[in-house]
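Comments concern the structure below.
The other protein chains are all here in position, but one chain of the complex has been omitted.
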Amino acid sequence: MMEKMIFGRYIPADSLVHRMDPRAKLVFVFAFIAIIFLADNVWAYALAAIFTLASIWLSGITVRFLISGLKPVMILIAFTFVLQLFFAREGQVILDLGLFTIYEEGVRQALMISTQFLLLVFMTSLLTLTTTPISITDGLESLLNPLKKIRFPAHELALMMSIALRFIPTLMDETDKIMKAQMARGSDMSSGPVKDRIKAVVPLMIPLFVNAFKRAEDLATAMEVRGYRGGEGRTKYRLLQWHLRDTLALFSLVLLAGLLGSLRIWL
Amino acid sequence: MAREIISLNSITFRYPGGDHDVLKNVSFSVQEGEWVAIVGHNGSGKSTLAKLMNGLYFPDKGSIQIVGISLEKDTVWETRKHIGMVFQNPDNQFVGTTVQDDVAFGLENHGVPHEEMVKRVNRALKQVKMDDFLNQEPHHLSGGQKQRVAMASVLALRPDIIILDEATSMLDPTGRQEVIGLVRSLKEEQEMTVLSITHDLEEAAKADRMIVMNQGEVYRTGTPREIFELGDELVQLGLDLPFYLKMGNALKAQGVQLSGQHLTEEELVNELWTSHCKK
């Protein structure tokens, strides 16, 4: 299941969105999340949807790819839709099934909430699909830099994140390997009573921890012999460059916020 | 005369909380531009030597000089600038998320300006023939490729000495060849001083000089020729014999007459050829 998900993955390409400054993309996505809550009517949602589709189009990623890669999330959205459909009990009755009654308000609520959910998932996926994890880290570090004045450990946080990102695939492989090794020794993690399954986790977790500590120790040595002594006096290999397109992207967001706000007042 | 670039004088060392000395009265030196291989079975103390030379631990007795600087707690960062290290596990020394980030990591630490850094990263990756892999992530590389990136990370920092701490032991034969070939070309083209800690005789045979460790002591020092003359003594030490020696011994056991020691594979073939022609 996990290996089929595209959530949090990066798809290399050379689109306008790929080339954007990660700081711009981060601000963009966080601002979008806030702005989308301004929408409270069908027209506003339609506008936000068009805006999202345009962003996807600019990234060169197809909607079909997004949907197929986000199947588990889609199921969740569908589930939310159905729940909303049955729970709202206002407005006109549209359909009376005896046991369940569907109201007009229910349809409206369900549509709006699942659209909102869908747009959020699309936009955040777009961020991770078009930005390498390391760029996201760099962007975050740069955005958090002003906080260094109040002794916020922005460099350490970014380094931690980048090392975590670097080791996630390694540790996933290792988990898989150790799981298979224990299964070959007759461990059974996928069937039997819950108590046994929990017990079967021990032979997996202990080697994982032992190996992770060993890796951490080796890595610390490797970093030290290459002269790592903390963030002080370090230069950066990756420079972030802000272009006109980044300013324009944020400007388009201001426009969207304005429009959504106006629709909220007018309708 | 070449300058003495590393020297260890009567080193004795025990791990904190350990029950025996891992190194006993170890002395040796490495000349500038030399390739020295330290060999020994697992647990002979050879890897501990690497940990002392990069200042992870300090000897209980004796002293270490790196490029003339005495290695002490307050000179550690100074001496580390002169030494580049490649370790055993290719995965555990890859710090960056991509190939170029990893090579840049050391340069960032040393405050190298950006433009200079880009040049050095590219040059170092070209030297190890990994310049087509700039944006590759480590889990998409083979072990040999990762070790070549580790070499590039070292080269970018322009140290005087490279220490390879069992850097080929986790690699497949192709990866091993890649790394050994690279070390050889670096040594020849750049006159780099190389210290390789290994139990791979193929790697050691290419060195200028070998140091055999046994039970925490220096057992023998000499050129690969001199060391391989030890013959079965090496097997007793948990090491192996080079192929041509084993082959020569088997031929002698069959009654094939061979004059004395042949010290390379070519010599053995030549001798078999001449003796064959005489008949």
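Letters A and B name the chains as they come in the text, with residue numbers starting at 1 for each one.
As a convention for this text, a contact is a pair of C-beta atoms (placed from the backbone, for glycine too) under 8 Å apart; a residue touches a chain by one contact, two chains touch by 3 or more.
Definition applied: contacts and distances are computed from a predicted model.
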Chain not displayed: protein name in its UniProt record ("Cell division protein FtsX", "Nitric oxide reductase subunit B", "Energy-coupling factor transporter ATP-binding protein EcfA2" or "Glutamyl-tRNA(Gln) amidotransferase subunit A"): "Energy-coupling factor transporter ATP-binding protein EcfA2"
Answer key for B:G43, B:G111 or B:G231 versus the chain not shown reads B:G43
Quick one: which of A:P207, A:G231 or A:G261 touches the chain that's been left out? A:P207
Hidden partner sits against subunit A at residues 3-4, 6, 65, 68-69, 174, 177-178, 180-188, 202-203, 206-207, 210-211
Would you write out the residues of subunit B that touch the absent chain, in ascending order? 41-43, 88, 142-143, 169-170, 172-175, 199, 201, 235, 238-240, 243-244, 246-247, 250-251, 253-257, 265, 269-270, 272-273, 275-276, 279
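Keep this in mind: only the chains that are shown with their structure count from here on.
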What is the distance, in whole Å, between the centres of subunit A and subunit B, each centre taken as the mean of its C-alpha atoms? 44
Given the complex with subunit B, which residues does subunit A contribute to the contact? 12, 132-134, 162-163, 165-166, 169-170, 173, 214-215, 218-219, 221-229, 233-239
Note which residues of subunit B are touching subunit A in the complex, please. 54, 56, 77, 80-81, 83-85, 87, 89, 91-98, 100-101, 104-114, 117-118, 121, 135, 137-139, 153, 157
